[in-house]
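Missing here is one protein chain; the remaining ones are kept as they sit in the complex.
Up next is subunit A:
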């Protein structure tokens, strides 16, 4: 295993990001910076989210997700209400990190954002929450808060958002660890998405069916 980079090396990688002249150079430089997953890189990676360069933004999101919880306060503090693209990438990063401090933003994004790519990231993110140290009671309360929101998003007009809802619902099982009766509520919410008579996109009902198959073949709350 290589040693974690020291601050001089991280600074050099950040300088390379600032010095990049072409879109491809920028993407390469951000990928290198992201790979070191160093908290020092957080401001630079957040800045890249606003550059309107999708390749570089994907790499920056990967870097922020790799850094994890330490990046959340800075992401939330730097939300740019006037740069739609940057805000969308911030939602993607928070969805990937799964930190509960990002949840209000995910909720607003799922319910209101005009971009399907943002709503889909938010739906997936709700399934990827990591409520560390929560008691069963607290996890239950969190599930009571989130389940109705994902259920409402089953009616989204975009197939990819409904697909992400199926993924999010399946993901909820991992952090909720619901007892059998509660888990049935997850299955019931997935059911309309898995029904070819009610869901127009075959890929959505196949994904929902996969979620149902996996949830019903793993024992409920076995890990609780």
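Just so it is clear, a residue touches a chain if its C-beta (ideal position, glycine included) is under 8 Å from a C-beta of that chain, and two chains touch if they have at least 3 such contacts; residues count from 1.
We adopt the following convention: contacts and distances are computed from a predicted model.
S.K.: One chain isn't displayed here; going by UniProt, is it "Glutamyl-tRNA(Gln) amidotransferase subunit A", "Glycosyl transferase family 2", "Ferritin-like domain-containing protein" or "Sulfate adenylyltransferase subunit 1"?
M.R.: "Glycosyl transferase family 2"
S.K.: Among A:111, A:136, A:152 or A:203, which one is in touch with the chain left out?
M.R.: Here the residue in touch with the unshown chain is A:203.
S.K.: Which one, A:38, A:87 or A:124, makes contact with the chain that was left out?
M.R.: A:124
S.K.: Pick out which of A:167, A:186 or A:215 touches the chain that's been left out of the picture.
M.R.: Within the whole complex, the residue contacting the unshown chain is A:167.
S.K.: What does the interface between subunit A and the hidden chain look like in terms of residue numbers?
M.R.: 54-55, 58, 116-117, 120-121, 123-124, 159-160, 163-164, 167, 194, 196, 201-203, 205-207, 209-210, 213
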